[in-house]
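Input: one structure, supplied below.
Yeah, one chain of the complex is gone here, protein chain that is, but the others are all in their spots.
Just so it is clear, A, B and C label the chains in written order, and each chain counts residues from 1 on its own.
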Amino acid sequence: MVITSVDVIQSIIDGILYGSIYALIGVGFTLIFGAMQKLNMAYAASSIAGAYCGLGISAVLSLNLLVTFFLGPLVGGLIGILVYLVCFRFIPSREHLGSLMASIGALFLIDEIIVHETDGSPLNFPELGIFSEAYFLVGEFGFRGDLIFVLIVSLLAMTSIILMLYRTKYGLAARAVSQQMNAAILCGINPHKVNASTFFLAGVLGGLAGCLAAAAVGVISPLLILPLTIKGLIATVIGGLGSIKGAIIAGLLLGGFESLFLLVRGVNERDIYVFLLLFLFLVFKPNGMFGSIIDRD
Amino acid sequence: MTVLSIKNVSKRFGGVLAVDDLDLTVDKGEIVGLIGPNGSGKSTTINLICGVFPMDKGSIKLFDNDLKGLARYERSHLGIARTYQNIRLFGGLTVWQNVWIATRQNGIGSFAKKLGALFLRSQKSVEAVDELLDLFALQNKANIAAENLSFGEQRRLELARALASEPKLLLLDEPAAGMNSEEVQELRDRIFKVRDLGISVLLVEHVMELVMNVTDRINVLNFGKKIAEGKPNAIQGNALVQEAYFGS
Amino acid sequence: MEYYFGILQTLGFHVLLGYSAYILLLTGQLSLAQVGFFAIGAYASGILTVLFEWHIFPALFIGAIAAGCMAFMVGFPALRIKGLMLVIATIAFSEIVRLIFFNLRWRFEINGLEVGPDGAQGFREIRYFAANGWEIYEIVWLIWTMVAVATILLWWLDQIKAGAILRAIGSDELAAESSGINVTSVKIVAMACGGVIAGLSGGLYAHSTTYVDHNTFTVLLATFAVSYPLVGGLKSVFGTLAAVIFIQGILIEGLRFLGDYRTILFGALIILVMNFKPKGIVDENFVKGISEYLRLNKKLIK
Partner (left out) sequence: MRNSIISWKYFLAAYLIAVPAMSETTINIAGWGAKSGPLRSFGVNSQAIIDAAITRVNENGGVTLEDGTKAMMAVEYYDSGCNAEQGIAVARKVASETNALIGIGPTCSGVAAASFGVFQKKVDDASDTGLQMALLTDTAVRNGLAKISQWTFRNTPNEPDMYDKLFAWVAENRPEIKTIYGGTETDQGHSAGTYSKVIVQAAVRHGFEWVNGPIEGVNGTIVEGFKNVLSSSSNWLMADTNFSVQARAFKKSGADMFIVSSHPFTTCGFLKELYRQKGMPKMLVGLTSSSSAETMKGCSKQVEGMIIPTSFAPITDAAKEVAALAEANGGAADLHSAAAWENVMIIKQVIESVGITGDPANLQDERRKIRDGLEALETTEGLLGTVSRVQDEGEALKPYVFVQAQSGNWEVIHDPR
């Protein structure tokens, strides 16, 4: 097949649009990392679990399947709090590796519960109504309606989170806890409450991301968990630790590069180039795109 | 003989000029004080000497060696040792190991010898460690993890570790912070002992009781600039210094 | 009996894999590259015994060295970065290695049979042990000799200055460097040693299972490799050993009677252990308890 410039641009468009899902997951990782300087490996798993629960509840109560998109985030938030309680709350905060390992345990646990409940078979996921049918043609280029919707949602989510962090009392408390835990405690802030709220917020975002990802693929399966975990982490890291804006841009770029290499080099070599690029990027720019320079004296 | 000479050194962090065109020397066997209000660039100066971050311009020399571009460990090998404002020990290691880590036979020895030091415990290094622990009254704590020491003991251990590398220049970053006056006395005696070993000292300190009694010469910084230099007595009477400190 | 020997084999290469992550964790670096070295060891030694009909020992040796060299080369760029960045960079490395083996097709005929790595179809017929009449206890003996040697070396490491240096870097990199330690080269050497151990483990794995394909060498296995020292605790090398027995021996094999619920319990138990023992199973108190029990505390410490 001859690859034309139209194909190249189209594949980059496809990839960037799909990258908005990576971006959403990346934002969730970033939120938690920003709050606690800790990595929650169970994050993508709980996001998908939120989507599963939303789907399950709507099916059992025979609700309109679109209700899933509200239930999913809600349950995602609750799972977020649960993960906080079992993996972070009671493990001393200086034991970074302890809570990292616990969250890996939670990843396995959530994954296996999903597998156990569904026997691992993929389930049909409600598509985003009119958005999924929509396919915009601009000149020679096509844009998937549902992914444009996902992109808009992730941009909205980013804006509202930034507003929440910088304009609300919760945001003030969250930033205080993340920067000066002891001083925050002296000011009467309960850090556990603040952290739990952050996990809830990130969980809501994750549940939404899980639903949108499943809707974009059209099926939901435990197979989604590992790739989303890895891609979300990559977006977090490339964007710069703690940078919400960075995570979004990095997620989109990751999607774009993936799609481009797929078109040019084929699927067997696609990820080699993506990971090579990632490796080189980290070596030459270890603080990511928007990361503050950390680790001074 | 000049041990350390700093010439025209500047360092900028974003919009702040932390160190501005600084000149400073430390002679052999000298204890030099570096004082100034908070944020005047004292710790930055020490960090520049150790290579924690690179300077923007100027030159720093230890004897005749230009330190520019040298890694931190290379500066240590040349004979610079330091303590930290907020103590940095190897918490999980024992007191004995903390000191042992820093020991080495300076200068001498082939690659094989250096390699051997990694695997064998030479009599010489054991003696050196024991001696230092004795000097800092830590011998009875030798097998305790450093993180379980009291604050005062941690300060002493940090000093012992710094000396283990057989330095020619010792940089002390507020060693008396949080000490009572009795402990300050002890610290003063130890600094004199260090000097007696032939090691020059650059002391950054807020506790005037210590600075005035131990140093041979004092440099005063304000907003990264050196505003005064001289004997402790002279500095005490210096109007500029008083203005810097008390803003009168 | 065969079954228990089989489990001992599995425990053996997981212990080695855990050790390779342990060395690097001592310096405070969480590396998911170990599975890449494991894969290199597995493919390299498998290719040597199958395609070039080498004896097992030189093949294992070359496999381990190849993995060590790779670790050394990757260490230079990778160890400039740390923390989460290093985690991602090492995932990238492992995935590159895995995908290269995914694309590797190198087959020719030996004794009338086409053998060799065959891309996604995997690399079959690595049957050196069975084909040369090795009884399973002999294989176990070989694997556990390696494990014993590695354990003793790593235990010894904690008695000498080299071990103290690794732990010092893990505890405070800046202070270690200002105390005259060339942190970067120590980390690279640690990475290379870890690579050799992982490569050896991979060679043993390939020959014990007779078949490898790229699906074995995923991030999941890399996660297991770092899990062992983290669950076991970094206080002592025996922590990793204990964790492998706990995870592979008890949680995966020992709980078979639980049937379906075994794998669910697996994650839950890891969470539980980390909540009660955030420094790992073999932590300070454990070591103290044991050494007091053995009345060896005077000899062990210092």
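In the analysis below, a contact is a pair of C-beta atoms (placed from the backbone, for glycine too) under 8 Å apart; a residue touches a chain by one contact, two chains touch by 3 or more.
Values in this document were obtained by computation on a predicted structure and should not be read as measured data.
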Subject >> In the full complex, displayed partners of the excluded chain >> reply: A, C
Subject >> Contacting the left-out chain in the complete assembly, out of A:Ala102, A:Cys211 or A:Leu263 >> reply: A:Leu263
**OP:** Please pick, from C:Leu51, C:Ile100 or C:Ala130, the residue that touches the omitted chain in the full complex.
**Re:** C:Ala130
**OP:** Give the residue, chosen from A:Leu65, A:Leu85, A:Val115 or A:Leu155, that touches the chain omitted from the document.
**Re:** A:Val115
**OP:** Name, in rising order, the residues on chain C that touch the hidden chain in the full complex.
**Re:** 1-3, 5-7, 10, 102, 105, 120-122, 124-127, 129-136, 208-216, 252-253, 256, 259-260, 262-263
**OP:** Since one chain isn't shown, list which residues of chain A touch it in the complete complex.
**Re:** 1, 7, 10-11, 14-15, 18, 112, 115-116, 119-124, 132-133, 135, 142, 144, 213, 216-219, 221-224, 226-227, 255, 258-259, 262-263, 266-268, 271
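By our rule, only the chains that are shown with their structure count from here on.
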Subject >> Top-ranked pair of chains - ranking by C-beta pairs in contact >> reply: A-C
Subject >> Central subunit by CA centre of mass proxy >> reply: C
Subject >> Between chain B and chain A, distance of the C-alpha-averaged centres to the nearest whole Å >> reply: 46
Subject >> Centre-of-Cα separation between chain C and chain A, whole angstrom >> reply: 30
Original post:
CA centre of chain B versus CA centre of chain C: separation in Å?
Top reply: 41
**OP:** Could you list the positions in chain A whose residues touch two or more of the other chains?
**Re:** 297
Original post:
Touching two or more other chains, which residues of chain B qualify?
Top reply: 52, 84
Original post:
Hey, which residues of chain C end up touching chain A in the complex?
Top reply: 25, 30, 77-78, 80-82, 84-85, 87-89, 91-93, 95-96, 99-100, 102-103, 174, 218-220, 223, 227, 230-231, 260, 263-264, 266-271, 274-275, 278-280
Subject >> Footprint of chain B on chain C - complex, ascending >> reply: 160-162, 164-165, 167-168, 170-172, 174-183, 235, 284, 301-302
Subject >> Complex contact set, residues of chain A against chain C >> reply: 33, 39, 86-87, 90-92, 95, 97-102, 104-113, 115-116, 226, 230, 233-234, 236-237, 241, 268-269, 271-272, 275-276, 278-279, 282-283, 286-288, 295, 297
